[in-house]
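Of the protein chains in this complex, all but one are displayed in their positions.
Chain naming follows the written order as A, B and C, and within any one chain the residues start at number 1.
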Amino acid sequence: MNTFGTLFRLTTFGESHGAAIGGVVDGCPAGIELNIDFIQNELDRRRPGQSRLTTARKEGDRVEILSGVMDNITTGQPIGFIVRNENQHSGDYDDLRDVFRPSHADFTYYIKYGIRDHRGGGRSSARETISRVVGGAIAKLCLRQLGIDVKAWTQQVGDIACERDWTRLDLSLTEQNDVRCPDPAVAQQMADLILKVKGEGDTIGGIIAGVITGCPVGLGEPAFGKLHAQLGAAMLSINAVKGFEYGEGFAGVTQRGSQQNDRQTPWPPEELPADNTEEPHAPTSYLPNGKGYRWKSNHSGGIQGGISNGQPIPFRVAFKPVATLLRPQETIDLQGHAVTIHPRGRHDPCVLPRAVPIVEAMAAMVVLDAILINKTTHL
Amino acid sequence: MNTFGTLFRLTTFGESHGAAIGGVVDGCPAGIELNIDFIQNELDRRRPGQSRLTTARKEGDRVEILSGVMDNITTGQPIGFIVRNENQHSGDYDDLRDVFRPSHADFTYYIKYGIRDHRGGGRSSARETISRVVGGAIAKLCLRQLGIDVKAWTQQVGDIACERDWTRLDLSLTEQNDVRCPDPAVAQQMADLILKVKGEGDTIGGIIAGVITGCPVGLGEPAFGKLHAQLGAAMLSINAVKGFEYGEGFAGVTQRGSQQNDRQTPWPPEELPADNTEEPHAPTSYLPNGKGYRWKSNHSGGIQGGISNGQPIPFRVAFKPVATLLRPQETIDLQGHAVTIHPRGRHDPCVLPRAVPIVEAMAAMVVLDAILINKTTHL
Amino acid sequence: MNTFGTLFRLTTFGESHGAAIGGVVDGCPAGIELNIDFIQNELDRRRPGQSRLTTARKEGDRVEILSGVMDNITTGQPIGFIVRNENQHSGDYDDLRDVFRPSHADFTYYIKYGIRDHRGGGRSSARETISRVVGGAIAKLCLRQLGIDVKAWTQQVGDIACERDWTRLDLSLTEQNDVRCPDPAVAQQMADLILKVKGEGDTIGGIIAGVITGCPVGLGEPAFGKLHAQLGAAMLSINAVKGFEYGEGFAGVTQRGSQQNDRQTPWPPEELPADNTEEPHAPTSYLPNGKGYRWKSNHSGGIQGGISNGQPIPFRVAFKPVATLLRPQETIDLQGHAVTIHPRGRHDPCVLPRAVPIVEAMAAMVVLDAILINKTTHL
Partner (left out) sequence: MNTFGTLFRLTTFGESHGAAIGGVVDGCPAGIELNIDFIQNELDRRRPGQSRLTTARKEGDRVEILSGVMDNITTGQPIGFIVRNENQHSGDYDDLRDVFRPSHADFTYYIKYGIRDHRGGGRSSARETISRVVGGAIAKLCLRQLGIDVKAWTQQVGDIACERDWTRLDLSLTEQNDVRCPDPAVAQQMADLILKVKGEGDTIGGIIAGVITGCPVGLGEPAFGKLHAQLGAAMLSINAVKGFEYGEGFAGVTQRGSQQNDRQTPWPPEELPADNTEEPHAPTSYLPNGKGYRWKSNHSGGIQGGISNGQPIPFRVAFKPVATLLRPQETIDLQGHAVTIHPRGRHDPCVLPRAVPIVEAMAAMVVLDAILINKTTHL
């Protein structure tokens, strides 16, 4: 179950302190220019040690592409890649060999497999997401050619939230601060909170928001393969994620159908619209017969019946606070005795800044996969 | 993409106004007694026309099992089943043949496939979930043998919420009212709201909560197959669902790691516990060596690193208000002209009461699938 | 594992003496006219009781399509179908409830599942192939639109073989005799042999040959999904099949590379060909730049590197003699005691005549699936 996707498939391997993290991208269309600098840049966005807000652990995380390209063009063959692990202080973990760290996967892995790699969490480490970012970067390079864009940002840290939604934000500002929040003032508050929490040896959660733009109508499958179901599964498979919503999400449950229904209107208007309450906010799209229309709202979040309707797809992902604390914690060891652990590893007080590219990567792979599947709807 | 699951697999077919809804359950373990009354009873829980809160459309929805059993015992062979469609007022839909109903799948299906079954939404109709309930009922019969239980209930309708969580509710009361809320007083308020909304020709959303109890440690797979990712995908694939969360979910993002970490403590205690702030709330479990332990909290929601830890798994699912309104709506037709639709079909003002068994069904299939996969962890 | 295919997927269910045989075709392209007469006709070709060479068991085997079509056009939604079982002499099997018939699946099913449907072989009955023929008929309707044709015929029964290969046969004659051999003289010999064997209460095996014509270049995937690997798996999954070969097959192993290499030559010729030993036998094809070429031979069987090269794909499938004899046989019962069985069911002395449409059906589904997958090679 280390493979993600149906036609565009990412298979991953690797533990925190093994020789390497890596994977195989299978089903990538042929003829795509594989810009290695772009891929490396995406990895750099999730790299530890990139700012004072993240873990001090420094790893170069250089990706090596091993196959599937010829003169930088994809050949349609599987793309193997690895990122060597470096800077491993495995010794830091010696005293964790026999204990279950609270709220980590130590206990569940041990019982499930009868054996676990205690060093840095082994496979349960967030280093596993390196492979996702590589796969997602390749997907993004494909999506670019189709004019599809995936953007994510830190929308909330603890109780500091950026209240404006994506239509009122300049998402090009996201990368301009360490927190990856496109509202500079809110970003500053978030950074202050993270540093405060870090100073207390504690951790904090938050919400990453994202939006997919440029999707054609028709992505996603009716029953179990609804586009948002695939998107949700993708997000929920990221470490520390506890919730996913799209469109109006949980907040929308208090509304009436009459408030939430999205409707189309001919464009240009056929007559003076009787209903002036909602201005069409979307650009003009066209039916197969060439007739124009506009959406008057997007409460549905760009998906109806599980299938993209051509409007932007906004979503939100909840991250719990990191389980690794820089303070003593009581727990039990493998024999069931009470022990107190004194962690010495290097960890993030808040995963959100580094998780932004991971969220984008997962979304990009979902959309590209849906595009490939949708090519088979007709003979 | 009409197949759900990896080893326990449900493949479904059928439209609202076709000849029949049905499916195939493949991978059901051999030797399970297939209690047909139980399966039919589950179907009756989602049946239309069961109360004044649901659509007036009445269908018997009798399931016929076509294969895979011998003297009521599963043989390990695929279980085919059908539910004939009856009481179809296809004529009700004639004037919808050429229009896109707002926030329905009419538009997306039409553009994706170039053809659509306009009668009752075709494949996008909630009648598709009949097959899920049958598959889920079969899964439940398997889970019963393992002492695993899945319970769901209506937790919120519009802004009427049942604030108590499952640990403080008597879930045996869920089926005692039309709303399927185990708090009778809140249920009454919900019912009143639904009837009020119905009277206005409008619809309303809500939240269904669920809890899975009795899971062994070890269900779920580390990377993309995390138990909650599978659970989330399952829920998000149900019509009208806009969000999924488990454990502390979205609300938990404001908390610190020190507040959310779940830890185990030896049981009986080895000494007087220094930390009295949290009483162990869970029953005693045992390590492979026989030593007892208790969990002091369950913020994680029974899953750590994507794998069940033996604690209950609580989750919540957000449903938007139904798109079909009993009032005129403006939209466009297939040619892009403005039209006003006057729906005459029979529809639910609120899907939640009937969606409760669907949520349970999907959860049951996810858990059973995870159990089967987990059997292959060791040789 | 009752699902076949990757994008065009057939899921089947049903036992010999259950209520119905059926299945779901998922991933069928939208917009295909589903000619029900054609599907029924394909079923009639495999129907028991169609001639003196087959079992006397008579079943109408009428297919009912339950979903996925609108005005006879596929909607892109799953196509559910059933064929009711009739004319069941279940009583015929009462004395087989506790015995393992030699070379049947009785023993292996019993040990694997701990329970088996002894009536007519249950799921191991060749009635399971009804669903394959329906799925294959739908695939054929799709392939027709692309000019792709799949034809099979009885090439050998016992030691009576039709020595001519497909290039020297008039395949339109296949359906003109009960054996389904396009050489009328050989067909007569085969029929005589089958009747002789039948008279002895015995059974006989044979070989079905097939050829796929009209494939574009590019079907099949390089590594594990080679077109002939998929074709072989499809054929080997049919009851009683013991071998598969394509191109020169087993006989070709004695040849040299210099004898078997297939090469292309410009067409029209650029100069007088130096090598006159082999005349180009194939029609002219064209490279992307419009330049013509011809193949000088087809030893490869239309597939190179696992991918179709545009030439016809000939293959052969070996069927063992049916295990059910109309004579007493010694065996053991479920308790391990020696018993003698006296079969009374109605069975085919030779499966080949009725297996011809099954072979075609499986090949058609493989090719259509490969076509859909190949649509995703480029963005």
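The rule we apply is simple: a contact is a pair of C-beta atoms (placed from the backbone, for glycine too) under 8 Å apart; a residue touches a chain by one contact, two chains touch by 3 or more.
Since the structure is predicted, the reported quantities are computational estimates derived from the model, not experimental observations.
For the chain that does not appear, the touching partners among the shown chains are A, B, C.
When you scan C:52, C:97, C:164 or C:299 for touch with the missing chain, the hit is C:299. The chain omitted from view is touched by exactly one of B:30, B:73 or B:171, namely B:30. Residue A:117 is the one among A:44, A:117 or A:330 that touches the chain missing from this view. By the touch definition given at the top, chain A reaches the unshown chain through residues 1-3, 9, 11-15, 18-24, 26-27, 30-31, 64-68, 70, 73, 75-80, 82, 112-117, 122-123. Chain C meets the missing chain through residues 1-4, 6, 12, 100, 102-105, 107-109, 111-114, 123-124, 128, 156, 158-159, 197, 200, 202-207, 217-218, 221-226, 228-230, 232-234, 236-237, 239, 242-250, 252-266, 270-271, 274-275, 287-289, 291-293, 299-301, 303-309, 316, 318-325, 327, 329-332, 334-338, 373-374, 377-378. The chain not displayed touches chain B at residues 7, 27, 29-32, 76-77, 142, 145-146, 222, 371-373, 375-379.
Assume only the chains that are shown with their structure count from here on.
If you average the Cα atoms of chain B and of chain C, the two centres end up 40 Å apart. Touching two or more other chains at once are residues 1-3, 12, 112-114, 123 of chain B.
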